[in-house]
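Take a look at this one; I'll ask things after.
The complex is shown incomplete by one protein chain, all other protein chains being positioned as in the whole.
Per-chain residue numbering starts at 1, and chain names A, B and C are given in the order in which the chains are listed.
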Amino acid sequence: MKSSVPSSPRRERGRAHPVLALLTTGTMLLTSACAVANSDAGDAGSADGRTLRVVLTQEPPTLEPCESSLTATGVVVRSNITEPLVEREPTSGKLDPLLATGWRHTSPRTWTFDIRSGVTFQNGQPFTAEDAAFSIDRAVNSDLACNVDGYVFGDEKLEVDAVSPTRLTVTTEKTDPILPLRLSFVEIVPRTTSTEAKVRIPIGTGPYAVTSWQTGVSISLARNANYWGKAPAYPRARYVWRSDAGVRAAMIDKGEADIATALDHTSADTGNTVAYPNNETTALRLDGREAPLDDIRVRKAIGMAVDRKGIIDALLGGLAKPAAQLVPPGVVGHNDDLAPAPYRVAAARALVKQAADDGVPVHRQITLVARNGMFAGISEVAEALQYEMARVGLNVRIRMADTATHLQYQLRPLPRDVGPVALLIMHGNQAGDAAFTTSQYLVSDGPQSTFGTKELDRRIAAADALSGKAREKAFAGVLGYQNETVAQYAYVAHMRGLLGLSPKVRYRPDSATGDEMRLAEVGPAKAGRR
Amino acid sequence: MTPSTLPAPAGTGHPALEVEGLCVDLRTPSGTVRAVNGVGFQVRKGRTLALLGESGCGKSMTALSIAGLLDPTAEVTGGSVKVSGTDVLRLGRSGRRKLAGPVLSIVFQDALTALNPVQPVGRQLAEPFRIHRGMSRRAAREKAVELMTRVGIPEPRLRARAYPHQFSGGMRQRLLIAMAVALDPDVLIADEPTTALDVTVQAQIMRLLRDLQTERDMALVLITHDLAVVAQRADDVVVMYAGNVVETGPVAEVFSRPRHPYTKGLLDSVPEHAVRGRPLPAVPGSPPELSAVPAGCVFQARCPLAQERCAQERPRLTSVGASRSAACHFSEELDRA
Amino acid sequence: MTSFLRKRVISSAIPLVFVVLGVFCLARLTGNPVDLYLPLSATPQQRAEFSAAHGFDDSIPVQLWDYLTNAARLDFGTSLRTGESAGSMVLKAFPVTLQLAGMTMLLAILGALLVGSLAAYRPNSLIDRIAGLLSMTAASIPDFWFAIVGVLVFGVGLDWLPTSGTLGGPEIWVLPIATLLIRPFGVLVQVVRGSMVGALSAPYVKVARSKGADPKRVVFGHALRNSITPVLTVAGDLTVGLVNGAVVVETIFGWPGIGKLMIDSILQRDFAVLQAAVLLTAVTIFALNILVDVCHALIDPRVRQAVPA
Partner (left out) sequence: MTDPADRPAGVTAPSRQRPPRWWLLLGRDRAAAVAAVILAGVFLVALFGRLFIGDRAVRQDLRASLRPPSLDHGFYGLLGTDVLGRSVLARLVDAAGTTLSVAVPAVLCSLLIGSALGLWAGYHGGMRENVAMRVADVILSFPSLLIAVVVLYVFAPSAMNIVLILAIARVPVYLRTARAESAELRSRLFVDAARTFGTPSRNIIHRHILPIALPTLLTVATLDFCFVMLTESSLSFLGIGIQPPDVSWGLMVAQGRQYLQTAWWIAVLPGVAIVLTTVSATVLAAWVRLATDPAQRWRLTLPRKRRGNRAAVPSEMIA
């Protein structure tokens, strides 16, 4: 602006109305905003009773089937979009045929599966044993670094062979008595799927197919017309996500959603919720390598200091059960004879005192690490545990961490120079066999274990080689032995999930619901569709 | 009738501005004080009245209360202000607004702050026409340019688009005057219109004011502390001290024969009255704080004639000749001296 | 004006470089994301492969150099979480937040000008006191608290508004905007009132009144434009602060905006997305600052003249 006197009258008019300019911009914003908001209003037409509306806690990072052991992915993908060969009945632990009609152990290292015929993928391609072989190969043997690979197979390599369109053989490196269970985690995709990169939107044989995924907004599914099994009740389904439990509950109460996952008892209307055991167990993992936690009296004292009933009633809405071991009832190897450590403050205090008298530095500060959002009321539970531990004479501080930080504490290599750590963990045994727990949490060099004993390692290895009743008994023994002589864990509770369910729909959640929500099992509450 | 009212000069109809017994209270952190106490005067069309006094004597406050522009801390508590016969103090807000501009107008002293810094001056000059005449933007702008020409702004059409900070002090004062006379008001109050200006410019502005007054036959109230200006420009003068009128009358008479010691003191302090070789006489002391005005005569503390009576009884403004009055117990003595 | 703009833009570019560097280093401080993306039982070899594949095993300067050279070609890397291009993820989320913030500030400024002027017109009047109390309260309510109460009251209790989400008509904007709005509105009302009181006691207002201008003309014709300068400055700062509010609002209401994207990418150690998001936000904030300066110049001719040619 060089001249002090503007040379043209127009310019003055142009700049004389910043308010007007502001208004114009605002109007433009408003209209464009409405345009965005309305862009999928057609799809949103949801209250018609023909779309099943599900609200999740977070948006799935991907829908790649080989990542479906990630809870956020699996809850959408598994048994809705894609299906495995075999599925595990969550309550009994029994294996049911799905895309495989039968299976048998044909040689010590080989299993043979009979493949269902007459099944087609959502893209119209027929499903054969070759697709099954391809899918297993892709998930387990490829360079995709699939989550399911690490989760159920470790570094084991499988040899897969489609003998005929209806017959598949899988050969393991060493005898694997629970291979069918492991394979229940592998979702089947057509052989045309990329092996170079993970897919964002998968194609499967499931009852629903993905019609659209609006990033950040919603995922829409439509009924698969060619589905081989019973057609699901709802022609369409839509997933949205809200991270706040109160908002999810409000959506159910308001009728904006039919199903909401992971509600918490404080904000949910009890009329619209169903509690179910979710196979998760919370416990404090005590780092036995650091004083004062290296003294078993201190570890046992912590077990006795925890007021499980108080915590469950006051903080968990009475939904959980006191725990005495890392696996809940129903999992192979659960020890029915173990009772939760008694809540005895005086005795616990005496134990700590005894240890202190023996020179254990009980006043060294213990860090209680917990993860934000692990379950509803986590910070209150952490505070209660801190208080209860402090009450028996220990010095405890709380560190609330995010997932990444918590993982650093949880996984080997464990962080150094952080002093004694009591890590609040929540373990979910999705597979239903204690072997998945012991190999991670109890073996002395287990990825999520801080220490152990040779004897315990030996017992675990022995149990893992067994099958049937003997296996159950051996693992039960392992769990009892750990409580008695190792005491790495101070258990809190076997948790139960809370599912929001609108009165309009009928659905019975089971222990697998958090990882795998079968939309085909959901129906309208009353007979007769509106 | 309050004694403060001047006897109306012979003539027909109402005076253009007639103020009677005007009282203004001012709230300060330490309490309420009376800033203007029973002030009265009148002006006819074509005549100029000067309100003379030291700063803080209440003359500006008087002007603001006539124009209805007092700050919220000040409040008119008595008296009447008649403009062309209507008592504006009894009017409602919108009634008052109708008069502001076409009937009664005011020129402020600091032209820089009195002009809106973010509006082109042309628009500010056009505003009276837009408000009172309902003119279109374009017609009002033409009028503004005319006005600018009249008050002597060079290149008015171009300069109408400029902003106040782009003008010199004298030009700004011209603009302000132009704005005030835009609608040919009956009464124009000029509140120290030349204080902030150079001496040469002062003369130009005063000349402009006089010309406009003659041209438009306005009653002019000139508020000033400058005796020379009063002597040259005004017909009548009202001398104020600490919120009170101490002397009024035609300028020539008052200045030649002051009947109040304060007026006399003021006149003596002007260099041209001084005698070479003698120290310049000044009115000793300073005016009282408004919160500590004494009970008797307001001027007693500085008055060379003060006596016991002055501390007890406040002198009324009494007639001391044809169309003259003064508020002093000893005005006769002063005249004789 | 153009030279003014050019100078302003050049002097802004240097800080941008520091922002990029700062975010890059801060992100690396949060540790290696390998644990989050590999199965709990992944072998050391798998971890090493993952690190190598995403370049986390290089030294920080090498990583930075790679990042800068790629960024210069507008390639901001790939999201670890979704495998999408970070740039496109950010660009998808950005308009949502921009609209939310734009609407919020527009309403906040207009509303505050109205309420603030009303309050300033008669200082100490009943309106002034009520406006003062309400605005101060509004400015001190925690936003997430307001949001949740809003959902419970207007969403569930009264059933007037949808609880959350972006699916639906214009009514879905009400609660998110109201939540974002309260603080800026509260602060701005006070600022408007303060500067309006100042402007209304200026001599030119007396002059306007001596011309017979009615209150509307006095306030909106004369005082408003003079009092708007501090309002603009504060509004600019508040808009920057809206990014914080957006994190909370988008988290609660499930809006796919940049605030939620940033917090998620921090929690998921999704560095590429975090860096792209912060960079875009920083650029926007710079643009905003320039916009505020330009508005100053538009509103006040004295500022215009002060800018050297």
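Note that contacts are C-beta pairs under 8 Å (C-beta built on N, C-alpha and C of every residue); 3 or more make two chains touch, one makes a residue touch a chain.
Since the structure is predicted, the reported quantities are computational estimates derived from the model, not experimental observations.
Within the complete assembly, A:Ser267 is the residue of A:Asn141, A:Thr171 or A:Ser267 that touches the hidden chain. Only one of A:Asp307, A:Asp433 or A:Asp515 touches the absent chain when the whole complex is considered: A:Asp307. The residue from C:Leu161, C:Ala282 or C:Cys295 that touches the chain not shown here is C:Ala282.
For the options B:Thr73, B:Ser136 or B:Thr214, the residue in contact with the chain missing from this view is B:Thr73.
For subunit C, the list of residues touching the undisplayed chain reads 11-12, 14-16, 18-19, 22-23, 26-27, 29-31, 120-126, 129, 132-133, 136-137, 139-145, 148-149, 152, 183, 187, 190, 197, 200-201, 205, 209, 215, 218, 237, 240-241, 243-244, 247-248, 259, 262-263, 266, 278, 281-282, 285-286, 289. Although one chain is not drawn, its touching partners on subunit A can still be listed: residues 245-246, 264, 266-267, 307, 310-311, 313-315, 372-373, 376-377, 379-380, 382-384, 386-387, 397-402, 404-405.
By our rule, only the chains that are shown with their structure count from here on.
Inter-chain contacts peak for the pair A-C, counting C-beta pairs in contact.
Each chain gets a centre from its C-alpha atoms; the one nearest the centre of all protein C-alpha atoms is C.
Subunit B has its Cα centroid 86 Å from the Cα centroid of subunit A.
In whole angstrom, the spacing between the mean C-alpha positions of subunit B and subunit C is 54. As a whole-number value, the distance joining the C-alpha centres of subunit A and subunit C reads 35 Å. Among the residues of subunit A, those touching two or more other chains are numbered 4.
Multi-chain contact residues of subunit B (touching two or more other chains): 166.
Within the complex formed with subunit A, the subunit C residues making contact are 1, 4, 30-31, 33, 35-36, 38-43, 46, 49-50, 81-84, 89, 92-93, 95-96, 99, 102-103, 106, 109-110, 148, 151-152, 155-156, 159, 162-170, 172-173, 251-257, 260, 267-269, 295, 297-299, 304-305, 307, 309.
Subunit C contributes residues 123, 201-204, 206-214, 217, 222, 225-226, 299-302, 305 to its touches with subunit B in the complex.
Within the complex, the subunit B residues that touch subunit C are 64, 67-69, 71-72, 94, 97-102, 105-106, 108, 110, 113-119, 127-128, 131-132, 163, 165-166, 176, 179-180, 182.
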